[in-house]
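Complex shown without one protein chain; remaining protein chains in place.
== subunit A ==
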């Protein structure tokens, strides 16, 4: 499997799409800080040009990381079925298990590289352009990001599994979107009235990352990561769904007939 992972690394390093995506995400997130800094110069007593506000924007909704994961993985790894390249891999005796695991490992690595580069731009631009509000907001921001990673890995595994199993990438994206976002949103709405749905939501990645409260008194966000129980739930849910999605992908992909 190591050769397969090496080859996937080679392909991704030589593929422009991942670097273009990193560039776009970095530009957008730096742009947010630039807008805050410009607004501070243009508007008198502008209260939001602080690192606390900037970091808080991300901490308040780490579910956006799921969208970013979806975009990265579907663009970088979603073209295998479209180009029928897997037949070249299988015909050389590389097993489907090796393919799916190799893809997951490579995708996790490149997604983390992408995240690190984007965060580097984001954090440095925040400290360079905005008023430093102290370490507390940054601390919350880091915990929020780290606690969302297990859920993002689970989502990544689902996307890879679906893109390997379903030939049509649009259909795969739609099913993926439904499983990751649509179903949890519906469950969350129904959960307001029906307790069982509320309980299920407590273990769904998208709903977990939406569990954030804002305190206007001290201008801080508190999410599921704030308590040890919540943090443990984030990790456990991430592992649980990673195993479920991974096993599902493996079982179905093993039976799939490649074009």
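What we mean here is this: a contact is a pair of C-beta atoms (placed from the backbone, for glycine too) under 8 Å apart; a residue touches a chain by one contact, two chains touch by 3 or more; residues count from 1.
One rule holds in what follows: contacts and distances are computed from a predicted model.
Looking at the choices "Helicase", "Hydrogenase expression/formation protein HypE", "Aminomethyltransferase" or "ATP-binding cassette domain-containing protein", the name in the UniProt record of the chain not drawn here is "ATP-binding cassette domain-containing protein".
Checked against the full complex, the candidates A:3, A:64, A:124 or A:199 give a single residue touching the omitted chain, namely A:3. Across A:64, A:95 or A:171, the single residue that touches the chain missing here is A:95. Residue-level contact of subunit A with the missing chain is found at 3-4, 6-7, 10-11, 14-17, 79, 83-85, 87-95, 255, 257-259.
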